[in-house]
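Note that this complex is displayed minus one protein chain, with the remaining chains in position.
Moving on, here comes chain A:
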Amino acid sequence: MLHLIRRGERLVVPFLLIIGWEIFSRSGLLPAALLPAPSIVLHSWADWAFAIDGSSQTYSGHWLSDALASCLRVLTGYAIATASGVLLGIAIGWWRWVERTIEPTVQMIRPIPPVSWIPLAIIWFGIADKPAIFLVFLGAFFPILLNTIHGVKTSDRNLIRAAAMMGATEQQMLRQVIFPAALPSIMAGLRIGIGSAWMLTVTAEMVAVKSGIGYVLWDSYYFLRYDLVLAAMVSIGLLGYGTDLLLKLLMQSTLRWQRGQTVQGR
C-alpha cells in the first residue's frame, strides 16, 4: 500500500497541472485556439501518431518517422561528441603539453553559443541532417570535454602511484586507471550533454532541416496549429526524458561500485 502511494507521489504534480490547464482552457478566458486544452492536444497527438481521423492533416500518422529522424540526429551528433570529448579530455587532462597547446583555443570557442553556428552550418552542410548533427555535436561536446578533463585532473594521485608500483605502462595507466577514475565525472558530462543535444536538434530542425519533431513544431506554428506545437513540445520532453533514463541505467551498471555512497547509506 505504502509502495503504491510512493509511486503515486511523482504523478501528483503533473496530474494537477493538466487538470488546471484543462479547466483554464475550457473557461474561455483565452481564445481556445491560443491555448488548446490537454484533451485536444492529446487528440491531435493521437492522430499524428496513429492517423485516427486525419485531424493533424499532412502529419497524420507520421510521428514515428519524425521522432526517429530527430533521434538519429541526436544519436549521431552525440556519439561523435562523446568519442571526441572523452579522448580529447583525457589527453588534455593527462599531458601538460596538450593542455597548453589546445585548451586555450577550446576555451575560446566554448562561450560561442552553438546556435550562432547555424548560418555557417547551413552554408557548409546545406539543408539536411548534417547541420543538425554538427550543432548537436557542438552542444554536447563541451560539457563532455570539460567534465572529462575535470575527472582526469581530480583522479587520485595515489592510485596512479599504486598502478606505477604494479608496473603499469602509460597506455595501461590511461585505460585502466585514469579512464575508470574519471568515469563518474564523464557520466555527469554525458548527462548534461544529452540535454544540450536535444535542445540543439530541435533548434536546428526549426531552421535548417525539413523533417523531425522540431520541424513539425515550427511548421505547425505557421499553420496556427498550437495543439500540434504543444504535442511536439511534449514529445521532445518525453524523448529527452527517455534518453536520460537510458543514460541513468548505463550509469548504474557501469558505476556499480559507487553504490552505497549516498548520505543515508541507501
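Definition applied: a residue touches a chain if its C-beta (ideal position, glycine included) is under 8 Å from a C-beta of that chain, and two chains touch if they have at least 3 such contacts; residues count from 1.
Please note the rule applied: contacts and distances are computed from a predicted model.
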**Prompt:** For the chain omitted from this view, which of "2-oxoisovalerate dehydrogenase subunit alpha", "HTH araC/xylS-type domain-containing protein", "ABC transporter ATP-binding protein" or "4Fe-4S dicluster domain-containing protein" is its UniProt protein name?
**Reply:** "ABC transporter ATP-binding protein"
**Complete:** Only one of A:A168, A:A188 or A:L247 touches the unshown chain, namely A:A168
**Message:** Tell me which stretches of chain A touch the chain missing from the display.
**Reply:** 156, 158-159, 161-169, 172, 176-177, 180-181, 183, 255-258, 260-261
